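Here the complex is missing one protein chain, while the rest keep their positions.
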Amino acid sequence: MKPKSVTKTRVRYAETDKMGVVYHANYYLYMEIGRTDYLRKRGKKYSDIENMGYYMFVTETNCKHYIPAKFEDELIIETYLEEIKGASFYYHYLIKNIDGDLLAEGFTKHAFTDHDGKPVRMPKDIKELFTKNID
Amino acid sequence: MKPKSVTKTRVRYAETDKMGVVYHANYYLYMEIGRTDYLRKRGKKYSDIENMGYYMFVTETNCKHYIPAKFEDELIIETYLEEIKGASFYYHYLIKNIDGDLLAEGFTKHAFTDHDGKPVRMPKDIKELFTKNID
Amino acid sequence: MKPKSVTKTRVRYAETDKMGVVYHANYYLYMEIGRTDYLRKRGKKYSDIENMGYYMFVTETNCKHYIPAKFEDELIIETYLEEIKGASFYYHYLIKNIDGDLLAEGFTKHAFTDHDGKPVRMPKDIKELFTKNID
Partner (left out) sequence: MKPKSVTKTRVRYAETDKMGVVYHANYYLYMEIGRTDYLRKRGKKYSDIENMGYYMFVTETNCKHYIPAKFEDELIIETYLEEIKGASFYYHYLIKNIDGDLLAEGFTKHAFTDHDGKPVRMPKDIKELFTKNID
């Protein structure tokens, strides 16, 4: 079973557009909430890792849209660590409403780098954190 | 040759993040600028098409990041209409700096729908607009 | 004592800018979270009121910045209904960190309107909701 986290958020007015639904690019903000929480739930803040001298550059993102989310909808973000290999890793996300309907899904690929943007191998203790299964 | 448009924009402070570069999801805003301009350059405003009773729902987006854009960088957005088939169509984008370096590329897939979100075949005159080659 | 609500949120990466702190305009998003929650805590969703045929147009906003909020900071948003008079009302907000330090404060003024943007007197039951003191 892939390591996973489940996070809730609520759609903000600012995130809607004139179509009356969530603006498509804002689903990437939900994914960001998901992966930040993924780490925090494993005992590490994303900002702590940055303060240790690393960045987690986004190298590719993808999102498929099925059902539009609306203002004040409560969303459930499921974040799965799909792979971690050398300096790169990627997450897969499912974004659902509280009835369990799948609204959107996507992935983000990342390079683990130093603060000059140079890819570096993930330190063992951080890697363990990423791959930890917590139910 | 695929129908195309070229649009310039400049990175806003608001579009940067604490890494000192453009926040990844904001490249989708550049793509939006590109495809809106793509239509406007063919003599039609995106908002006109919406006012005619249509929406152009985003069904999938993708972006690959090569070189990070920075605050006040001038960006060149190349928008290509890749395909149009029934109620769906998609664009491919190249985002470059003024030296011609490729910073990012991506695509957006869309469904042409009525205001209830039901996919509809694109009217002939609008389809002609989309596929028009200009200079 | 003025009717009030207290709401928590956490700073997103997307909300920071190249200065390494929250981009100034994003404090208005925190205020929006505050006033949406203010109503929800009184038993009414903001979206319900919109669905009843009303809008709460923003007519003026103001924010003073004292201490910059940072990525992943937990914020406490205190929302106070300051005044309600005819078709207009306004909120005052205090944005604090979890130590109670005041990071920013501001206000938003609103016009209660129909969906054509025409100011209308607030219905009695909605007005009672706005002015209700809870806990």
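So that you can tell them apart, the chains are marked A, B and C in the order they are listed, and the count of residues begins at 1 in each.
By definition in this document, a contact is a pair of C-beta atoms (placed from the backbone, for glycine too) under 8 Å apart; a residue touches a chain by one contact, two chains touch by 3 or more.
Just so it is clear, the model here is predicted, and its values are computed rather than measured.
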Partner chains on view for the chain not depicted: A, B, C
Sole contact to the chain not displayed, among B:6, B:29, B:67 or B:126: B:29
Missing-chain contacts mapped onto chain C: 18-19, 24-26, 28-29, 32, 50, 55, 57-65, 68, 108, 117
Missing-partner contacts on chain B, residue numbers: 12-14, 29, 32-33, 36, 40, 45-47, 50, 70-72
Missing-partner contacts on chain A, residue numbers: 13-14, 16-21, 23, 25, 71
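In this section, only the chains that are shown with their structure count from here on.
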Distance-maximising chain from chain C - centres being C-alpha averages: B
Chain A-chain C separation of Cα centroids, rounded to whole Å: 27
Distance between the centres, which are taken as Cα means, of chain C and chain B, whole angstrom: 33
Residue list for chain A, restricted to those that touch at least two other chains: 29, 32, 50
